[in-house]
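With one protein chain held back, the other chains of the complex are shown just where they sit.
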Amino acid sequence: MTDLHTAVIDICDGVLTPADALAFVSDPRFGGIDMFIGKVREHNLGRVVTGISYDLFEPLALRTFEEIGERARRKFGAPMKLYIAHAKGELRIGDIAVIVAAGTPHRDEAFKACRLAIEAVKHEAPIWKQEHYIDGDSEWSEGCSLCEEQREAEDAAKRGAAHGHDHHHGR
Amino acid sequence: MTDLHTAVIDICDGVLTPADALAFVSDPRFGGIDMFIGKVREHNLGRVVTGISYDLFEPLALRTFEEIGERARRKFGAPMKLYIAHAKGELRIGDIAVIVAAGTPHRDEAFKACRLAIEAVKHEAPIWKQEHYIDGDSEWSEGCSLCEEQREAEDAAKRGAAHGHDHHHGR
Amino acid sequence: MKVHISLFGALRDADPRGFIELEAPEPCTIGELRELLRDHLREHAPNISAGLIQRSAFASENEILHNHRALPENGQLAVLPPVSGG
Partner (left out) sequence: MKVHISLFGALRDADPRGFIELEAPEPCTIGELRELLRDHLREHAPNISAGLIQRSAFASENEILHNHRALPENGQLAVLPPVSGG
């Protein structure tokens, strides 16, 4: 699918570049572009963060990004260009961890495709983050289980309650 | 409100710059940035478009942008930086007509604030577009009435039906 | 009083100068001015539809002025056809 660009960028090799994302999803057919940028922020759950290490299982992460792109295209039907890139390695405050951008004829599909993609990246892609704190401590974030059986059990337990984690550890 | 940047940029004086919007809404406190970019596209309602002229009533447009920013801040509560800029003058295909960007601690508020702001800019700000077609014809777009009495009458007439225009002429 | 009405969008066609000047009674509401403008355009710019005036709003530089409002003291107004920004 040439209308989809997916990347994992090792922070040692380069940075994520919003201009590249915008250039990729621009098209004379498209009036609307929505771009989400996730950055490392200096606080989480009340602790002062000094940086985040991102670990990825790259081949499956890239496959997952592609599957997400195909899903967005199927769901919204419209012509669409989609860009999904995630950083790998040791990031500092303000560094860009993820960029998702969608270009479509109208704005509604662009917003929806961009939101769908970032939610899926966060909940489905094999990516892990370890937060480093100012006191020298560090911790792997709690996350979403990719184990189907476990996920079903957890979903059943949570039924009726809000899906709590994504507003706690999330960017 | 120093966390809000509003601008009307005459295309003769300069272009709208996504990098400026991102720089403005970035902050060590913020993990999520959403940016919407509206561009001139080459087709509308089946006609080939060669360009769009944007006319604005600038002082009221800027006041409206500020009011929109304050509304977004009130609605989402979170710390927020918001950037709203609109072009004025003769734009060609691919030129940027509008940029809205929101930076917030988490992604949900960023998406919602960005969407709220672009919808409000399109429906409430004193901005008009005239499309120029390849056959030499041109036309001012149908739009949203800012006349309260008229708007109420139109809303009543439309009750139950979809608010039709924004998917037709919209970016 | 003399009222200066700036034109925008499709209403720019009503006068190539980009504004219209009308003589309004005092006091005068926006609703009354709307009638005056409609009458003026019927005579001087018959290509402008009465429906477009009906759907247009009046405004100062600071805010939309609805039909019940009085004219601003400085007599400076803008007439805003339905908007289509973005």
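Going by the order they are written in, the chains are A, B and C; count residues from 1 in each one.
To be clear about the criterion, a residue touches a chain if its C-beta (ideal position, glycine included) is under 8 Å from a C-beta of that chain, and two chains touch if they have at least 3 such contacts.
Please read all numbers here as calculations on a predicted model, not as lab measurements.
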What chains on display are touched by the one that is not shown?
A
Given A:Leu4, A:Val25, A:Ala72 or A:Ile127, the correct residue touching the omitted chain is A:Ile127
By the contact definition given up top, give the residues of chain A that touch the hidden chain.
38, 54-57, 59-61, 63, 86, 97-98, 118, 121-130, 140-150, 169-171
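Keep in mind that, in the parts below, only the chains that are shown with their structure count from here on.
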What's the distance between the Cα centroids of chain B and chain C, rounded to whole Å?
24
Chain A and chain C: spacing of chain centres that average the CA atoms, whole Å:
49
Chain A residues counted as touching two or more neighbouring chains:
107
The positions of chain C in contact with two or more other chains are 86
